[in-house]
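Missing here: one protein chain of the complex. Every other protein chain is in place.
By letter and in written order, the chains are A and B; residue numbering begins at 1 in each of them.
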Amino acid sequence: MTDQVPTLEVVDLATHFFTKAGIVKAVDGVSFSVGAGEVVGLVGESGSGKTVTGFSIVGLVDPPGKVVSGSIRLKGEDLVHANAERLREIRGNQVAMIFQDPMMTLNPVLRIDTQMIEAVRAHRELNRAAAREVARNALGQVGIPSPNERLKAYPHQLSGGMRQRVAIAIAFVNKPDLIIADEPTTALDVTIQAQIIHEAQTLCRQTGTALIWITHDLAVVAGLADRICVMYAGRIVEAGPSDDVLDRPMHPYTAGLIGSVPTHNKRGERLRQIPGMTPSLLNLPPGCAFRSRCANAQSNCQQTPDETTPFDGRRLRCHHPMTAIERQP
Amino acid sequence: MTTTADQDTEIAPTELAGQLQTPFRRFVSDFFESWVATVAFALFLVIVFGALFAPLISPQDPYDLAQVDVMESRLPPGSKSYQGYTFLLGTDGAGRDLFSAILYGLRISLSVGVVSGIIAMIIGSSVGLTAAYCGGRVEALIMRIVDLQLSFPAILIALMLLAVFGKGVDKIMIALVTVQWAYYARTVRSTAIVERQKEYVEAARCLGLSHKRVLFHHILPNCLAPLIVVVTVQTAHAIALEATLSFLGVGLPQTEPSLGLLISNGFEYMLSGRYWISFFPGIALLLTIVSINLVGDQLRDVLNPRLQR
Partner (left out) sequence: MTAMIETHDLSKDFVKKLDFAGKIATHLGADLHEQVVRAVDRVHLGVEKGEVVGLVGESGCGKSTLGRMVAGILAPTSGHVFFNGEDYAELSGPQARRAQLAVQMIFQDPYASLNPRHRVETIVGEAPLVHGLASKSGLADYVDDILKRVGLDPECKRRYPHQFSGGQRQRLGIARALAVKPDFLVCDEAIAALDVSIQAQVLNLFMDLREEFDLTYLFISHDLSVVEHISDRVVIMYLGRVVEVAPTEVLFEQPNHPYAAALLAEIPRLDQRKRQFKPIEGEIPSPIHPPSGCHFHPRCPHAFARCQSEVPALQKIAPGRYAACHLNDEPTPKNE
């Protein structure tokens, strides 16, 4: 990689939720970085903390949640201690977010053009006509046919796939440095999902925007991401180039996830499954959170494993990683 | 305890909930999070307690003419009666101890409000449930009747009914029930419609359970949340309505004074400086209604599924 400042650098981020029932350590020591034009897949199941990580970066964590420690730097600028005004300037302009439900982005009572023009003019000095032109081009870029008609429509008149495309257009319209996409295609059909992934991929290549794609679906990031970070119970347990992580997973959880995918199992036979369930974040056992479900677990797993760098570009949090023999073919 | 050898057995959710947390216990702990609601609830309990044990607490039975002496009328708060006790809140125009009269009046106000509320709830809920489950023409007909009922001001309907039937506790109850049932019907119907479309109702049908069973055993328990909120608010309304009617002189007879009547009796004295005759019954009414409303507010927040974690 080059020596330039990475677009996003997260170091030791911790976001805790102070609830009635106790402290939920949703994100507990997460570090990663994203370079310009790079696509990073943040993979995990429910409760892994991937969404909260994304929200923490843009400062969208509401009480009782709070970023308690760590640093988030956007092109060197500190976001954790930025004041509300600065964060407002950054959101939608340098960092944009795409949510799973496009209706979290779109206001149901406003027309598409009103919303997009508003998004443009919030960060740039343009008159309405010029802003409308920018919006129209953005819609065309995400593959929406007849953008002029679509601009005059209300969100409910569009299909789910269209709405998500509009949300993506809004995210790209101010040419942000970083886009955080939180499960944007999970609720969509396979054919639409493929289209949207394709459009996001193309746009990122064209504009040099860094992309963090949060998902639980390993297969989606396999085709899209340059690097993958696997999260479990608030920590990154494995990270590296996507091909490497998927072909040679080192953490038993990653290996278990990959192994349980139906296509990796012989048809008609029982799938290899990870036993047990995700632990409740309210009372995580001390040490490695995956210990209770891990075939490799031994007594020293009661100490939380530190992050190690087994070789260049790869990070791992495990005392007993998978060896080549243990990995299923 | 979890073991990796148990490939097939899921861990029982002992980690998920400390003690057996029924929905009720969760509800109670959520409710008392707000100190306002806790105070209001405590106040309401005090009021109910006072009303229930009125004969034991009050120094005088205001309905017993032998204990009431017109010579002691219009005495200010704190004056002593020749019978030995203090008129804590003064006396009214007929010589009744206001404190006792208020306690007895609360009895009437609360019982009329609560009983009419319960009857209206039973009638209204059944009607609303039926409308939601039947759908089609039946539902349309029922809801138009409800709409009609709700478009008339409550006071107007009550006045008309009482003009026809005359005074009396039972007549007031009938009037209050007639005025209130429609709110319950509408609330229950809208909740039931939402519940009816949920998958657990489909599952119940798939399991071959009868319509009646699905309606009362599956859907109704899930309609209780908004219903409870309406009950509290409506009870407060009923109490206020009854007080209004009594104030206007068409409600309860003079011999069974409710708070409204006490206020009405004392009205003529307001400007002459003997404020306490209207004032204290008014405060009592205010505290009752406000405490019920505050409890209802907190109930609404607690029982609102969207606000739940």
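Criterion: a residue touches a chain if its C-beta (ideal position, glycine included) is under 8 Å from a C-beta of that chain, and two chains touch if they have at least 3 such contacts.
Treat the numbers as computed from the prediction; the structure is a model and nothing was measured.
Colleague: Of the residues A:79, A:218 or A:288, I need the one that contacts the missing chain.
Modeller: A:218
Colleague: Could you tell me which of A:274, A:294 or A:322 touches the chain that is not displayed?
Modeller: A:274
Colleague: For the chain not shown, which residue from B:218, B:237 or B:274 touches it across the whole complex?
Modeller: B:218
Colleague: Give the residue, chosen from A:134, A:162 or A:301, that touches the chain omitted from the document.
Modeller: A:162
Colleague: With respect to the chain omitted from the figure, which of B:32, B:165, B:200 or B:267 is a touching residue?
Modeller: B:200
Colleague: List every residue of subunit A that touches the chain not included in the displayed model.
Modeller: The list for subunit A reads 45-46, 159-162, 189-195, 197-198, 201, 216-220, 222-224, 242-243, 246, 256-258, 260-265, 267-268, 270-275, 277-278.
Colleague: Residues on subunit B that touch the omitted chain in the whole complex?
Modeller: 8-13, 16-17, 20-23, 198-200, 202-209, 213, 217-218, 221-222
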